[in-house]
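Note that one protein chain is taken out, while the other chains of the complex remain in position.
Take a look at chain A:
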Amino acid sequence: MWARAVWLAFRAPAGGRRGLTAKAGPQGSVRITAEMIEHLERLALVDFGSQEAVARLEKAIAFADRLRAVDTDGVEPMESVLEDRCLYLRSDNVIEGNCAEEVLQNSHRVVEEYFVAPPDRWVLRAATSLWTFGNRL
């Protein structure tokens, strides 16, 4: 059967480190690891690495767990109420465009016709190591 509950275990955080271990328990209980939290933070792009936040997560999951009481054997998931109809597809002709200026006007940082983003942290790390490496040569 499905996992029954989510377990959260905190050891006293020294310097903010959360001591959690990942383990699917024998009854199917799941523990959240620090790596998972980090991964989730990166996916949602939200900082929330606090005890309170994880507790809220647990509550949300417990709330959603109520759905388990419903018998859905043989029931297909419903993605759209219009599932019985064909999605409309336009013909592949260009009918509008050439509005780069309009599209760019709302951005805070633009260079020529590019949106400017700060470097990706992996690129940053790679660039930093290359630089360090280059200096050693």
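We adopt the following convention: a contact is a pair of C-beta atoms (placed from the backbone, for glycine too) under 8 Å apart; a residue touches a chain by one contact, two chains touch by 3 or more; residues count from 1.
Criterion: contacts and distances are computed from a predicted model.
Participant: Which listed name, "Protein phosphatase 3 regulatory subunit b alpha isoform type", "Elongator complex protein 6", "Organic solute carrier partner 1a" or "Glutamyl-tRNA(Gln) amidotransferase subunit A, mitochondrial", is the one UniProt assigns to the chain that has been left out?
Facilitator: So, among "Protein phosphatase 3 regulatory subunit b alpha isoform type", "Elongator complex protein 6", "Organic solute carrier partner 1a" or "Glutamyl-tRNA(Gln) amidotransferase subunit A, mitochondrial", the name matching the hidden chain's UniProt entry is "Glutamyl-tRNA(Gln) amidotransferase subunit A, mitochondrial".
Participant: Identify the residues of chain A touching the omitted chain, counting contacts across the whole complex.
Facilitator: Contact residues on chain A toward the absent chain are 2-3, 22, 24, 30, 32, 36, 39-48, 53, 56-57, 60-61, 63-64, 66-70, 72, 75-82, 85, 87-90, 99, 102-103, 105-109, 115, 117-121, 124.
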